[in-house]
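One chain of protein is taken out of this complex; the other chains stay put.
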Amino acid sequence: MLEKLKESVLQANLELVRLGLVLFTWGNASAIDRENGLVVIKPSGVAYINLKAEDMVVVDLEGHVMERGMQPSSDLPTHLELYQSFRQIGGVVHTHSQYATSFAQAGRGIPAYGTTHADYFFGEIPCSRAMTAEEIASSYERNTGRVIAELFQHSDAQAVPGCVVRNHGVFAWGLTVDQAGYHAAVLEYCAKMAFLTEQLSPGVRPADACLLEKHFRRKHGVHAYYGQKEKQ
Amino acid sequence: MLEKLKESVLQANLELVRLGLVLFTWGNASAIDRENGLVVIKPSGVAYINLKAEDMVVVDLEGHVMERGMQPSSDLPTHLELYQSFRQIGGVVHTHSQYATSFAQAGRGIPAYGTTHADYFFGEIPCSRAMTAEEIASSYERNTGRVIAELFQHSDAQAVPGCVVRNHGVFAWGLTVDQAGYHAAVLEYCAKMAFLTEQLSPGVRPADACLLEKHFRRKHGVHAYYGQKEKQ
Amino acid sequence: MLEKLKESVLQANLELVRLGLVLFTWGNASAIDRENGLVVIKPSGVAYINLKAEDMVVVDLEGHVMERGMQPSSDLPTHLELYQSFRQIGGVVHTHSQYATSFAQAGRGIPAYGTTHADYFFGEIPCSRAMTAEEIASSYERNTGRVIAELFQHSDAQAVPGCVVRNHGVFAWGLTVDQAGYHAAVLEYCAKMAFLTEQLSPGVRPADACLLEKHFRRKHGVHAYYGQKEKQ
Partner (left out) sequence: MLEKLKESVLQANLELVRLGLVLFTWGNASAIDRENGLVVIKPSGVAYINLKAEDMVVVDLEGHVMERGMQPSSDLPTHLELYQSFRQIGGVVHTHSQYATSFAQAGRGIPAYGTTHADYFFGEIPCSRAMTAEEIASSYERNTGRVIAELFQHSDAQAVPGCVVRNHGVFAWGLTVDQAGYHAAVLEYCAKMAFLTEQLSPGVRPADACLLEKHFRRKHGVHAYYGQKEKQ
């Protein structure tokens, strides 16, 4: 079932490796079929070199596995929580990419220091709060999704399609799983530049709001003028 | 039309990827045919892997597209402004390469700490001033070219063939689009070393003027003695 | 003799190169056949490109070479000491990987700043004490193994399967030589992120103990739930 979506999820997972965002079996990507309420996700702990489209695991929104086969990624409940909280997204990606994860380990969001950031993320990429001992002890992966959702209670998760989870790593999302992976790569690229910017100029401030907004609007919304007309 | 120049522009764009200066569809390169007043530039937002020479877009100096086909890069007006301000250049390249862009995000030029820098750039690689809200709101890309041109009002844009645009990224130029790309690569290489130099020795000063001039003159001008006689 | 183990040791050595953990002939990997009390290790100072399985050297636990052939790695006595001190390990790897070795040169262990670390190492990755002039002058490589073993006198070397040796480099181990190499790669990855984390936030503290324990237990011990059931 969902052969085409499985292929997309496989390719998105492999792209994470090609982009240098994951090592070994780390990281995972998933996509949702909103119509049928089904999610396709990478199996847990399988080497990328051996991954095939048919190994992708189909689950429902409660996480029940729909076909005989492999165990889904242990981060599945986080993905499910995000699909339920962010109703317009179609794909989710998780990585431990090095610069972004270092921001997570420092307990810090990634400030918007320039237009590369603003082209895809409208404002700071936030860092989730520390989880409580109770949240860690029980339903840890589900609660990881919840602290992410908390960050976007009063803002639009599509305008900032990713975050860092404190002391953990990156979650990014998008309309498709491809786009989610793309956002994870931009997030890492901007994290590296934010790191360098701060080292070059301690105390540096985010870029002017009007510059950031200009760049975001060049690529998003009704007045966008980047790219070819027939493509986004 | 301009098939040969399109091929050069295509190759210069692909070289930016090979040199690690751009990710995804970011960055763009253009060349000018001064005789006919026509500019060839990368189309907007197309994946490099799919780019063909015939996809390159031909425009006049007002930016009018001369053939049916794709939309030009959204940064076209910046390129046009540079061709008009710097009359001897033949190619322009734009990247968000990571070390140089971090200097841009820190609002800083790249100091001339050594001979690698001086072999191609005669003095500091400058950073443009912050743009005003008005400059951002209207004709933003054209104004980006103007703040770059401002940097060279009283100096020679050929002696310092590139700059960083505040909170944005890199523009570099040269006699040809190949040379513009070459300069963009040197600029990133020197930006990384300037970063490391400052971390190693906070408060470090630029290299002695006579050493910097010696190296620039080894490669440029009537007394140059680098390279083979028949080649530059 | 031990053809299969020789092949595993060869592959583990080559994997160190592919993972970017060693330059030239640096680094070495070994495996032990506990039943026969024999160790297989890389020969000393041979270029990786020329290595063949039959070049791997078989020695007993006193270091006597069991077959005619090449000299074993000069670090052999350190490997032997580790096999004697840590009775459950099956493989040992040594590298001078850059971030981890820099912690060693700074005389510092690698703090547990996040879950990437905790997924494989339960607590700080320790740095051995400085060796005395006597320990260096005589049986230096054997004594290197001893200062490593000292670090785990009161703790479990399987819960922290690696360390840095002061002013020297990395030793990592595992149930197999493959796993030892895997741990060496994780150790370097975490060392880089620990470096970045500290630069981003001087004075940063290790992650909460309950988060670290949660992640270690997801992958290790009777309550592990990461990976496929039939595989570890």
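General observations
Order of writing sets the chain letters: A, B and C. Residues in each chain are counted from 1.
The working rule: a residue touches a chain if its C-beta (ideal position, glycine included) is under 8 Å from a C-beta of that chain, and two chains touch if they have at least 3 such contacts.
Everything numeric in this text was worked out from a predicted model, so none of it was measured.
One chain is not depicted; across the entire complex it touches B, C. Within the complete assembly, B:113 is the residue of B:26, B:113 or B:171 that touches the hidden chain. Among C:102, C:158, C:176 or C:228, only C:102 touches the chain that is left out of the view. If you put the missing chain back, the residues of chain B touching it would be 113-116, 182, 185-186, 189, 192-194, 196-197, 199-201, 204, 207-208, 210-211, 214, 218, 225-229, 231. Contact between chain C and the unshown chain involves residues 23-24, 26, 43-46, 70-71, 74, 96, 98-99, 101-108, 130-131, 133, 136-137, 140, 167-169, 195, 198-199.
Assume only the chains that are shown with their structure count from here on.
Chain-to-chain contact here is organised linearly: an open path runs through the chains from one end to the other.
We define each chain's centre as the mean of its Cα atoms; on that basis chain A and chain C are separated by 32 Å. Touching of two or more other chains is recorded for no residue of chain B.
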